[in-house]
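Here the complex is missing a single protein chain, while all its other protein chains stay put.
Read from first to last, the chains carry the letters A, B and C; within each, the first residue is number 1.
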Amino acid sequence: MSLTIARAEGIIKAGRATAEKLGVKVSIAVVDDRGDLVAFARMDGARFMTVAISQGKALASALFGQPSGVLAERAGSPVFQSVIQMNQGRVVFGQGAMPITEDGHGIGAVGVSGATSQQDEDVAKAGLAAS
Amino acid sequence: MSLTIARAEGIIKAGRATAEKLGVKVSIAVVDDRGDLVAFARMDGARFMTVAISQGKALASALFGQPSGVLAERAGSPVFQSVIQMNQGRVVFGQGAMPITEDGHGIGAVGVSGATSQQDEDVAKAGLAAS
Amino acid sequence: MSLTIARAEGIIKAGRATAEKLGVKVSIAVVDDRGDLVAFARMDGARFMTVAISQGKALASALFGQPSGVLAERAGSPVFQSVIQMNQGRVVFGQGAMPITEDGHGIGAVGVSGATSQQDEDVAKAGLAAS
Partner (left out) sequence: MSLTIARAEGIIKAGRATAEKLGVKVSIAVVDDRGDLVAFARMDGARFMTVAISQGKALASALFGQPSGVLAERAGSPVFQSVIQMNQGRVVFGQGAMPITEDGHGIGAVGVSGATSQQDEDVAKAGLAAS
């Protein structure tokens, strides 16, 4: 039970189709349950900071097995602040990432950045739904 | 469509003229759309921390395509805190930088530090207006 | 003249086909001329360190506009040691990345990690040849 590149690319493909419909330019990052990158795509015109932020949201979601938007509420807590520091800021507790599950187990996450936080999450959900 | 050294120097020249009128001593940094430095000038008597702060404000403005003063309101947010850490503290979410545009596209930013935040922004705007 | 996601994905697809023929499991990273990630894929079974190393080789190649294998000879030089540190170790001066050009201009690089250094470079070259 682990995240395959085939599934990761399916998530990105479906997410991108949704982003195009919404008219937004985003980066989409898919990570495994350890938070390590499996597949990534930056749409033409997406700002460069979306590269790191999409991965950071995916990492947050994978680490905790929850949507990153849910975690955002606790981002100011001492524990979360330590998690951010431990990872040199590369964990991003902001809306836009969803955990990827298989038979109820967390196997990774997909993180999106470049549009509004809600649109980012919508793109992530659309990617998941199709995979 | 990219920021030339000629335009960057024009912005600095006009910004400095305004700073002299205001009687303030500032650093002025012009960066491209990726946040990399194109041109820089520190006026005689400007403190050394203005070197990094002017560049940090310009970087923030370039990253998000907005005046850094607008971003300052969200500086405490978890996502912005991560962005600061990811960049080893080199992004500064404080008033005093303006995005540089060409035909409606963001091509960089100018950041100023050394006077009050409002004066810093006035110098940045004066630089842009003349370029 | 800039690297599109379409071209980046074409490079990854062709590189992966070659890696499968060689029977190796690799990560393939495509970055733009600034070294920022455009597309990425980690084949099933590729070790997690290949994620960072493929990107680091691509970054080195993009920074200098040369195959990373050519740069490897100078990796111990003082200047290169500083470049590694400036980038928090994220630049990797090892064989396995090739610059991507368009009309003779460097627009990015493709970096590969997971097999022998020579195979890594072969995969990168195969990706480029097909794009």
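Assume a contact is a pair of C-beta atoms (placed from the backbone, for glycine too) under 8 Å apart; a residue touches a chain by one contact, two chains touch by 3 or more.
This one's a predicted model, so the numbers in the text were calculated from it and none came from an experiment.
Taking the full assembly into account, the omitted chain touches B, C.
Panel shows chain C; residues 34, 63-65, 77-79, 81-87 of it touch the chain omitted from the view.
Think of the hidden chain as still there; on chain B it touches residues 4-5, 8-9, 34, 36-44, 48, 51, 88.
In this section, only the chains that are shown with their structure count from here on.
Once the centre of each chain is set as its mean CA position, chain A and chain C turn out to be 23 Å apart.
One finds 30 Å separating the Cα centroids of chain A and chain B. Chain B has residues 34 in contact with two or more other chains.
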